[in-house]
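Other chains of the complex are left out, but the ones given are in their true place.
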Amino acid sequence: MKILLVNPNLTAAITAMMAEVARSAASPGTEIVPITGEFGAQVIGSRAESAIAQHGIMDLVAKHHQGCDAVVLGVSLDTALFALREVLAIPVVGLTEAGLLSACMTASRFGLITLGGRMIPVYQEMIRAYGLESRAVAVGAIENSPLQATTDPDAVRKSVAAACLKMVEEERVESIVLAGAALAGFSTSLRETCPVPLIDCMACALPMAEMLARLRLRKPVVGSLAHPGERVVKGVSPELAALFKTS
Amino acid sequence: MKILLVNPNLTAAITAMMAEVARSAASPGTEIVPITGEFGAQVIGSRAESAIAQHGIMDLVAKHHQGCDAVVLGVSLDTALFALREVLAIPVVGLTEAGLLSACMTASRFGLITLGGRMIPVYQEMIRAYGLESRAVAVGAIENSPLQATTDPDAVRKSVAAACLKMVEEERVESIVLAGAALAGFSTSLRETCPVPLIDCMACALPMAEMLARLRLRKPVVGSLAHPGERVVKGVSPELAALFKTS
Amino acid sequence: MKILLVNPNLTAAITAMMAEVARSAASPGTEIVPITGEFGAQVIGSRAESAIAQHGIMDLVAKHHQGCDAVVLGVSLDTALFALREVLAIPVVGLTEAGLLSACMTASRFGLITLGGRMIPVYQEMIRAYGLESRAVAVGAIENSPLQATTDPDAVRKSVAAACLKMVEEERVESIVLAGAALAGFSTSLRETCPVPLIDCMACALPMAEMLARLRLRKPVVGSLAHPGERVVKGVSPELAALFKTS
Amino acid sequence: MKILLVNPNLTAAITAMMAEVARSAASPGTEIVPITGEFGAQVIGSRAESAIAQHGIMDLVAKHHQGCDAVVLGVSLDTALFALREVLAIPVVGLTEAGLLSACMTASRFGLITLGGRMIPVYQEMIRAYGLESRAVAVGAIENSPLQATTDPDAVRKSVAAACLKMVEEERVESIVLAGAALAGFSTSLRETCPVPLIDCMACALPMAEMLARLRLRKPVVGSLAHPGERVVKGVSPELAALFKTS
C-alpha cells in the first residue's frame, strides 16, 4: 500500500519528522510518500495561512496522488479535507480528525493541546465542525513555536507535560490529543509523565488511512461527496484542473 | 464609504448582477467596488472549488482593499471569511452569514434555499459553524444552475417559489433565506408569492457592512482574530504576501 | 424614516440617554421617537419586573407605533420582542438581540457583560433562546446600578474595563457585548482600554431596524408570527385591544 | 395543603374544568383554590396575549397567594413561571413544565400535542428553554379551538386520537404530552386508543406542586431566583407592588 503524506507548509524538516513517525506507525509493506508544499506559508499558524494552503494542498495532491491508496493530510488544521473527499476516489484522513476520533475510544471526555494560544478558537471550531464538542471538552496551548519542536525538543516536551498536568487537574479530561504536526512523536517520551493517555495524531492517522483503504468503500455517486462533475477551473496547474474533469 | 464587493468566481455577469443589488441596498454616498476572480472556478459549486477560492479571495482582497471601509464577500459559501478577519483591519461580511443573522430577526425558525441539492450538506455545515442550527432548521435546493438565474430568470423564479411553498408547509419555517450569489435580487419579485418573508442576502450584507464600518470597532490585539504577526509566505502575489507583514 | 424607541421602565433619564445614542447611530433623515413606560418598574432588574413590562411595552407600542417604520426595544431583556412581531406589520428589533447578532460578525466566540450578577442566568437564558450558546460563551456582570451609569459614569467605566479584561484573559472571548440599556454609549470611551472590540447594542439595533424597514419584508400570513386574528382582550387600553382586531 | 390554581385567561368554564381535574389529581386533604384572570385575553392563543398575561398572572397571584402552600399555573405557556419564582417563597409549577418532566420518566423520546398549529413554534421554544429538545422531539397540533374542548369534547377527542396515532407512526415517539389547559382530563378517555402513554399536564402538575411543598426547600438568598430586593414599581395593584417590598 502507498500512502501520500501531504505537508502543505514549506518546511521540509517538518515533513521529514512526520514521515518518520508515519513510517513507524504504518503496517509492514506500507510505503509513505511524503511531499512538501510548493507555495504558501513556511509554517501554517493562522486561518489566513490555512486559507492559502487550501489551494496548495489541492494542487499538491492533484500532482502526486496517482498510484496512491490513500492520503494523509499532514497539517493539524485538516485543511481541505472534505474538499479532497469530493474529487478523489481514494480515502483522505486528517491528522487532527484521526486523533480526535481515536481519543473517543480512550475517554468519555478528553482534551487537546496545541502550539500557540491564538489557535485555541480555531481548534474549538474544528471540534464543533466534527460534532465532537461534548467529547473534546478542553483545548489548551503551549507557547512554543512549531520549529522549536525540532530545534529544542526538550523545552517543548516540558511545556507539553506541564500543560497536560494542568488540564487533567482542572478539566478532569481522561485523555489528551497532541495536535499540531510538529508534536508528532512526542507522546512516547511523555508516556510516563502524564497520568492519562496521550494521543499522537499521526500514529492514529496512518492506521486509519490503511483501514479505509482496505475497506475499499465505494466512491459515492450522489450527494456532496460525489465528484462535482465536469467543472471549468482556470489559472491553476493542469493537474489540479484535471481533478475537475470527468473523462 | 467604499465597500469592496468580491466575487471570487470568474463570471463577470454574476459580479455585475450582485453589484446592482448591492448598490440598491447601500446608503446614499456608499460606493460599491466590485471585483471578479482571476483564477479558480468559473462558478463555485463544490467544496473543492471553494478551497481554491480561499486563495483566490485572499489574493483579490489583498490587491484591492486599500482605501475601502469594509469588504462584502460575494460568494454564498462565505469563503475565507474568518481568514480575512485575521489579516484585515476593516470589517468583512459574508453573504450567507448576513442573510442568516438577519433572518434571526424575522422568525423563530427559518429555512434556507439554494441552487443544487448537492450543496445542501455544505450549507448545513455552515449553519452549524455559525452556531445557528436551532434557528435555521431546514435547507432545501432548486435544481437550476447559477447561470440560469441570468439567462432564464423566470424558470428560476418558479422553482424558488415552489421550493418555498413546500418548505413552509412541510417544515413550518417562518422565513426563508435565499442563498447563492445568483439569487441576489429574486426576493422582490417573489414577495407576494411566498407566505413568509424572503431574505435577500446581499440586501442584508451591504447595510451590515456599513453598520460595522460606522461602529469603528477596534482591531483585536489578542486572540485568533488579531493579526497573526510577521509570517513568511512564499510563491504568492506580493500584495498577498504583504498582508502577512507587520511593518 | 421614523423609528419608535421604547423604554418600558419609568426612568426618563435613561430614555434620554438611549435616544441620544440612537440618534448618533441612525442614518441622516431617520427620526427617533423615544417613549417612556407608564406603569411598572422604575428600572427593570429582574424577571418579575420584566413580566409586568411585557404588558407595559405592548401598551406603549400600541399607543405610539402609528406612522413609524420600525420599533427598537430599549430594554436589554428584549421584553415582548416576539409578541410584538405577531401583532405588528413593521419590524421590531431587540437591543440585546441586535448586539449579539452583530457580535457574530466580529468573533468566533464572544462574551456579554451586564449590570448586576443576579441577571447573569437571565442573559444565559436569552442567549440560549436565540440559539447562540455556542457563540456567546461567557456572561459577566459589574455590580453597579443602572442609575450609576448616569450619575457616576466614571465608576461604571472602570468596572466595565476591569470586567472586560478579566473575561478576555480567562475566557478567551474575542469581542464583548455591553448589554443593559444603561451601558448605551460606553463602548466608545473604552475603545482603547479593551484589547477586543466592544459592541454597543443600541449602535447595532438602530441600523438593523433601518435595514429591516428598508427590506420591506412581507408580513407573514401563516405560522406563529402571522397576526393571531380577531381576539377578545378585555380590561386593557383601547389601543392595545385594537392590536387584536383584524378590521 | 392549599394550592393556588391560576387561570390567567378570562374564561371561567376552563377554570372550572381544570379545577375538577386538579382535585382528582390531588392528595386527600389538599384544597384547590382556583382563580380566573381579571384582564387580558378571553383565551390565550398567541405570544402577544401571553405577554399581557404575564402582568395578569403576577397580579392574580399577588392578590391570592397568601395562605397557599404552592402555585400551579393553569396556562399551557407556563407564563411568568420563573418571574413568580423570584418573588414568591412558595413553589410554583407550570402546567406544561410538569407534563414534560413527567414524560421524561415514561419514554426516551416523546412528543407534545396542542391546539392550533400556529402555536407549534411557541411550544418548540418552550421545550428548548427547558433544555428538553433531545427528549421532546415532536410537536403537533389539532385544529380545534380551546372552547370546543368544553362544547364538543367528542370532536376534540377524535382529533387528538388521530394526531397521536400519526405522531407515533411517523416520529416514533414513545409517549405524548397533551398540552393546553383545555385538554386537561382528555388522556383518560383516550387511554386505550393511543398505543403509547398520554400525559395529562394537570394530573402531573398537582402532585409535583404537592411534592415541592412537602420538600420545604429553602428560598434561595443568592442568584436570579433570590427575591430581587426592594424595588420601585408604580401603576400596578397595591398587592402586586407589595411583592417587590422586602419588609
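The first chain written gets the first letter, and so on, giving A, B, C and D; residue counts start at 1 in each chain.
Rule of thumb we're sticking to: a residue touches a chain if its C-beta (ideal position, glycine included) is under 8 Å from a C-beta of that chain, and two chains touch if they have at least 3 such contacts.
The structure presented is a predicted model; accordingly, all values stated were derived computationally and were not measured.
Sequence-identical chains in the complete complex of this entry number 6, based on the file rather than the 4 shown.
In this section, only the chains that are shown with their structure count from here on.
Contact with chain C and chain D alike is made by B. Centroid distances built from C-alpha atoms place D farthest away from chain A. Look at the contact of chain B with chain D and you find different residues on each copy: under half of the numbers used there are shared.
Chain B and chain D, compared by their mean Cα positions, are separated by 44 Å.
Taking the mean of the C-alpha atoms as each chain's centre, chain A and chain B sit 29 Å apart.
For chain B, residues that reach two or more other chains under the stated contact definition are 82, 108, 134, 172, 174, 222-224.
Under the stated contact rule, the graph of chain-to-chain touches falls outside the line, ring, star and complete shapes.
Pairwise, the chains that touch each other are A-B, A-C, B-C, B-D, C-D. For chain B in complex with chain A, the touching residues are 10, 38-43, 45-52, 54-58, 80, 82-84, 86-87, 118-122, 125, 128-129, 222-224, 226, 228, 231-236, 240, 243-244. In the complex of the two chains, the chain D residues touching chain B come out as 117, 120-122, 124-125, 128, 133. Residue ranges on chain C touching chain B, taken from their complex, read 25, 27, 82, 85, 91, 93, 97-98, 101-102, 104-108, 130-135, 168, 172-175, 191-192, 194-200, 203-204, 207-208, 210-212, 214-218, 220-225.
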